[in-house]
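As you look at this complex, bear in mind that one protein chain is not there, while each of the others sits in place.
And now, chain A:
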């Protein structure tokens, strides 16, 4: 056998093995989360290495405790779910409204200062939340907006806006200019072109950006911690879960039930739109 043959056959097996390892390493923590969340804590302490749940020990007690409202002795995650959903949806919508015109202009129209604006959008995309956090903390403390969900929505726009502009701009660039030109020849004005040609063509991409924004806002933790920590009834799921872990002895199984509740909406959204998102995330890559 020559080297080529050995390598080809060898690599075929290495490849299968590596795929199996990847599948295991990426999916296992989520499986583990799920298994722990339906086991009673006593069983976990007795046998921490077990990965199967016996039918006899299956429990949903952990979930009822997490979801039950605090007045009834639970952890009040239903309220947190509502808060998270509200904040994420509002931030997504506002971000899109603000991002779409700007992204379109930067990708399509030649105007004074376009280059500078473009660079600015890119630079803020790379700027870290912790630097922005300090003055926002100061302003919000002064304006009394700390502890308000509306304030948090405003802050989330600072997280979602740069990446949305960046992604949308890349999408708009892929729409053939000739389509817009023929609409212009047919007498459509700029706004007409945007509304009738560009937006419908970019609809899947806008959807992808919306999903991405929703995920960012849903998963966000630092700003929720900074701005809402004193107001337990306004906590988002992420913050509520982190506080739960810090608080008085809460069984790990209950913590895992909370983690499942936090993760599930995102995983469902993700699998429902996997292709859309994968293509969306890499739209800039082919050019890079």
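Just a few scattered comments:
The rule we apply is simple: a residue touches a chain if its C-beta (ideal position, glycine included) is under 8 Å from a C-beta of that chain, and two chains touch if they have at least 3 such contacts; residues count from 1.
Going forward, contacts and distances are computed from a predicted model.
Protein name for the hidden chain, per its UniProt entry and selected from "NADH-quinone oxidoreductase subunit N", "Nitrate reductase subunit gamma", "Sugar ABC transporter permease" or "3-isopropylmalate dehydratase large subunit": "Sugar ABC transporter permease". For the chain left out of this panel, the touching residue among A:53, A:78, A:98 or A:276 is A:98.
Touch with the hidden chain on the side of chain A covers residues 3-4, 7-8, 11, 15, 18-19, 22-23, 25-27, 29-30, 32-33, 36, 44-45, 48-49, 51, 98-99, 101-106, 108-115, 117-124, 126-139, 141-142, 154-155, 157-158, 161-162, 165, 177, 180-181, 184-185, 187, 189-192, 215, 218-219, 221-222, 226, 237-238, 241-242, 245, 252, 255-256, 259-260, 262-263, 266-267, 270-271, 274, 277-278, 281-282, 284-288.
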